[in-house]
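All protein chains but one are shown at their positions in the complex.
Note that the chains are named A, B and C in the order they appear, and that numbering of residues resets to 1 at the start of each chain.
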Amino acid sequence: METSESIFVVIKKAILGFFHGFLPDWTVVIISILISVTAIVIFGPVTMMFLTWLERKVVGRIQNRYGPNRAGIFGLLQPIADGVKMLTKEDIVPRAADKVTHFLAPVIVVIPALLVFSVLPFGRGMAAVNLNVGLLFFLAVSTMSTIAIFMGSWGSRNKFSLLGGMRAVAQMVSYEIPMVMSVVPVILVTGSLSMVSIVEAQLGGKWFVLTPWGFFGAIVFFLCGVAEVNRTPFDLPEGESEIIAGFHTEYSGMKFALFYMAEFMSAFAIAGLTATLFFGGWDGPLLPSWLWFLVKSYAMIFIMIWFRGTLPRFRIDQLMGFAWKLLLPFALLNIFVAALWQMLPAPKNLIVSGIAEAVILVIVFFASRKDSPKKRTYVFAD
Amino acid sequence: MDVLHNLARLGFFAATLVTLAAAVMVVTLRNIFHCALALILVLLGVAATYISLKAEFFAVIQILLYVGAIMTLVIFAIMLTSRIGDKTVLQNNRQGLMSFSLLALFNAFFIGSVIKTSWHLNPAAMTANVDAGVLGAAFMNEYVFPFEIISVVLIVALVGAIILGRSDQ
Amino acid sequence: MFGFGVLKGMSVTLWNFILSYVYPKKGITTVQYPEQKKEVEERFRNFPFLVYEGAPDNMRCVACDICSKECPPKCIYIIPEKDAQGRVQKKPATFDIDYAICMNCGICEEVCPFDAIFMDHEYELAEYERLSSLLYHKEDLLKPVEHFAKIRPTDYGRIEATRAAKGVKGRAQPVAGAPPKPAETQQSPPATS
Partner (left out) sequence: MNAIPVSYYVIFSGLLFSIGLYGVLVRRNVIGILMSIELIINAANINLVAFSRYVAAKPETGQIFAAFVIVLAASAAAVGLAIVLSVYRNRRTIYTDEINLLKW
């Protein structure tokens, strides 16, 4: 392969080779781990900074304005200016707050957001850890951010925080189930939980999104992922117009920035996971593999920002109904379609599973519509 | 590579110590919310123990189910049943000393007997690779009946919890 | 049905996004403020200023104190000038307006019988200091009558017409009155004749 393809791998090998000359073996292993960790710890915040800029830029363009364009060329230094502002802000802790919990919550919320990057394959041979349970690890670790949100909302001793925390947890628990169910087809077809082998199963343009089950599975997964990271239109936990800022009402300065950072890093992780599971990960022609991964992830991020620029916030019963009545049955039946796809021989499976998918889509849609709440009549309104 | 093994073992010992300390916090702290947080630490430490037993899949399941689901439930229940400022209420009854002494006695005997026992180690099991595939195959072949029973139990628990938790009537 | 409404909404925003790049004239509606500024309307009015004719010494204000009394937040402060014998002259020695207190109501302009105070179009008045920087003195407030003619030509024409009808020719002061005011005479010839 050409050098641009595996430039990061080559660099790492060179560094390790340099240290291998005069250090014992075990330190080289530790250095290798440290290099991966450092790469992730740098990559996460840098991505977050870039994402804040991108989000403001794209939302600005959607709303017929420029977005940030003062600090640096195209406003690219805006995140740094924001960071300086955050750092110099006063750090406020409410007097009645549970001090320890209040302090620990923003610290803990960043940990899962960084940990999930360790199993994402950023390119050919560029997963920091090739866990054989990588996908499950991703899902398990990302649930831990729930706990941090709980801690923040409880520790603030604020009713709005508590409401936001309750909403966040109810939403995350609900959306986790269709999310896990929608990745089951991928596991079913590849027969592995390792991210690297999932990407390898899609090499050569056989992306899962091009199959009937993969297409709808990707939609379900992506919607659930957007809900998991509390982004619009699922941003009830921090709905500004309803409950101030939700669980981070009482946080200011760098602690707030940590919450913000965790949110954006998880958003990128979800985008990267969608790209990995359904869009072939780093597979693609011409460009180096890591660039393909970034391109796909940023396409997903763009869709998230596009959602944010377009859609208003869900009502809480619509939110729950969407997860339990539409996404969950659809994700479950999608597993059945994937099994059909896997069982039947090659030309037949496309037709059969496509028809099954369409039938299921219609059935689930009408079944979920049937008992949607009646139009309310307001007795006292007139 | 011996150094690495020793480091790993040191890390494991530290993890068990942290786990035990957190477990003590679970049963002694006054603030029930802090107890729940300590319990999360315990569960993560137990997951680390599973990793040291080369049961990565099970460790991840532990995190996914316990930390993600059960602890969320517990914290939800805490939030619904206690007011924000409660921490002065005495959380323990007066059986502490008696329980402690009896359990200390039990542990003395238990640890003594464990140390004296010579275990019949199975070297094949120690090196075997137990991943998700092996577990899934076992679930679907040998243990399919308990698996079905468990799923029935789970559904019953689900329905029961919904009925018990309903607010009206 | 089937979420087509969502797709429709998303297509609108996507179109906005694309339009802002390919055809910014329509796609972007904002103005890059410090470099470009929007034209203010003629009826726009902000903080008041004092009018002089010709030289700054030849101001229309006679220190009658009416505006100061009418001002709702009481932000105008006037001390009339006195001559050597201590007699009050028809001229302010001190004329201060605290822009930090002024609320742009325009009552001073309405009540002034001598057409000496008008509302300005100036709106970039940010200062680093709250008390002294925003307290505008007579020297800061004085602007020529041509400035008024430039920013509010309609009002200028109307007011000068009535002034000419009443026969007021600015301020009859021997000191600065020698050259007649060109702007005024040009603007209101029919009334004077």
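The criterion applied here is as follows: a residue touches a chain if its C-beta (ideal position, glycine included) is under 8 Å from a C-beta of that chain, and two chains touch if they have at least 3 such contacts.
Model, not experiment: these values are computed from the prediction.
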For the chain not depicted, the shown chains it touches: B
Sites on subunit B contacted by the missing partner chain, in the whole complex: 5, 8-9, 12, 16, 19-20, 23-24, 26-27, 32, 35-36, 39, 42-43, 46, 49-50, 52-55, 57-58, 61-62, 65-66, 69-70, 73-74, 76-78, 80-82, 89-93, 95-96, 99-100, 103, 106-107, 110-111, 114-115, 117, 119-122, 124-128, 130, 134-135, 138-139, 143, 146, 150, 153-154, 156-158, 160-162, 164-165, 167
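Rule of thumb we're sticking to: only the chains that are shown with their structure count from here on.
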Arrangement of touching chains [line / ring / star / complete / other]: line
Pair of chains with maximal C-beta contact number: A-B
Subunit A and subunit C, separation of their C-alpha mean positions in angstrom: 55
Complex contacts: residues of subunit B adjacent to subunit A: 1-4, 7, 31, 33-34, 37, 40, 56-57, 60-61, 63-64, 67-69, 71-72, 75-76, 79, 84-85, 131-133
Interfacial residue positions of subunit A with respect to subunit C in the complex: 58, 61-66, 306-307, 309-311, 365
Subunit B partner contacts - residues on subunit A that touch it in the complex: 24-26, 29-30, 96, 98, 100-101, 131-133, 136-137, 139-141, 143-144, 146-147, 150-151, 154, 157, 162, 165-166, 169, 173, 176, 191, 193
